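Note that one protein chain of the assembly has been removed; the remaining protein chains are unaltered in position.
Right, subunit A next:
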Amino acid sequence: MAATTAAAHQQPVHGPALTFPRPIFAAVAPHPFLQAHLSASQPSKAPLRANSRTAHEFRRVGINTGSLTHCNGSAVVRLGNTSAVCGVRAEILHEEHVQGTADFAPSTGNEAEEDLEREREREEIESLRVLVPNVELSTGSTPQHIPGNAPSSFAQTLITRVRSLLLSTSLVRLSDLRILYTPPSNPDDPDAEPEPQLKGYWVLYIDIFYISIDGNAFDAAWIAILAALKNSVIPHAFWDEDLETILCSDDPSEAHPLTLRGLPVPSTFAVFEGKRDWNESGEDEEADWVLSDPDAFEESVCRESVCVVVDCTGGNKGTKDGILKRLEKSGGGVVDRDVMKGLVKRAVDRWQEVETATNAKP
């Protein structure tokens, strides 16, 4: 950590060099500030960012689950100064209120048809809208999001990304959300086996409230959702013939947890493009840095960002063969195929960290 001085690129002054305190340097010239940090360290040490992390270092994940009373599952996730609360609440969508056709086909359990089944299920979840994620940023979490306004485009983008990842990874199984009823006898044919009827669905309202945002809101939201869904308990629901409605049992031993498909973990990277002509000595080779888990200050000076979602639960050899679930990249052309390979490796390492944190019991 060195050279918090702006004198280096100002005109030469006589006498004492012109210096600024750190926060003022960062506010006046954010780009040179980060550049000075990343390029100033001794060659023996890895360059440190302004938040004294190395370029490849993620923030530690802190997860606390089950703290909210009125939720089926909840989690508070901290990534450094970013903290988010996620509450999962299950409500019932009655069969007569389902829009469109709700044809229910029991699972065949066939291995070959599993992919097809999954795809059909994904479409059904999307059309039924049984997963309702929403984010709230206007909680004073950042100076940019003041309450009283409609959700900003940032909030809308964020929630659309979260929803599309929820759907594309098929994280939640529809079989966990169906409420079935098997009548004592088959009405069409008294001798045949009674067939289960669909009576309704559980709708999961997944609400994310940010307490504080310091960059990388997406990773925090997603890890909070993962932890809250893992923590969720859905009461046993059954069709009551006398009252002709769906009732639930309040016995915890009859309730079931959600069985999630895998554990997709996102890793967000920001690309910091160093100023090439600024270094007079002409060191050009280390001009760009790909920073893991950027904070708010770094996000403000980086244009290009990459989000890699990997899932290593299906792999047989530990974390070595992960499945790439999603790749999002925007804003520039620094990350090419080779750099991307490195980023996927970094994302796999990150998966291990997050997996340990989500499985740890509070």
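Quick note on the criterion: a residue touches a chain if its C-beta (ideal position, glycine included) is under 8 Å from a C-beta of that chain, and two chains touch if they have at least 3 such contacts; residues count from 1.
Here is the rule we use: contacts and distances are computed from a predicted model.
Undergrad: Given that one chain of this complex has been left out, which of "Exoribonuclease phosphorolytic domain-containing protein", "Protein wntless", "Ragulator complex protein LAMTOR2 homolog" or "Origin recognition complex subunit 2" is its protein name according to UniProt?
TA: Matching the unshown chain against "Exoribonuclease phosphorolytic domain-containing protein", "Protein wntless", "Ragulator complex protein LAMTOR2 homolog" or "Origin recognition complex subunit 2" yields "Exoribonuclease phosphorolytic domain-containing protein".
Undergrad: Can you work out which residue in A:Thr54, A:Thr139 or A:Ser168 touches the chain that's missing from view?
TA: The single option touching the absent chain is A:Thr139.
Undergrad: For the full complex, which residue in A:Ala29, A:Ala55, A:Leu198 or A:Leu247 touches the chain that was left out?
TA: Of the candidates A:Ala29, A:Ala55, A:Leu198 or A:Leu247, A:Leu247 is in touch with the missing chain.
Undergrad: Give the residue, chosen from A:Val61, A:Leu79, A:Ala237 or A:Val335, that touches the chain omitted from the document.
TA: A:Ala237
Undergrad: Have a look at A:Asp214, A:Glu304 or A:Glu355 and name the one touching the chain we're not showing.
TA: A:Asp214
Undergrad: Of the residues in subunit A, which ones touch the absent chain?
TA: 1-5, 7-8, 17, 19, 21-22, 36, 40, 68-71, 74, 81, 83, 85, 87, 89-94, 96-99, 128-130, 132-134, 136, 138-143, 146-148, 150-151, 155-156, 159, 163, 203, 205, 207, 209, 211-214, 233, 235, 237-238, 240, 243, 245-252, 255, 296
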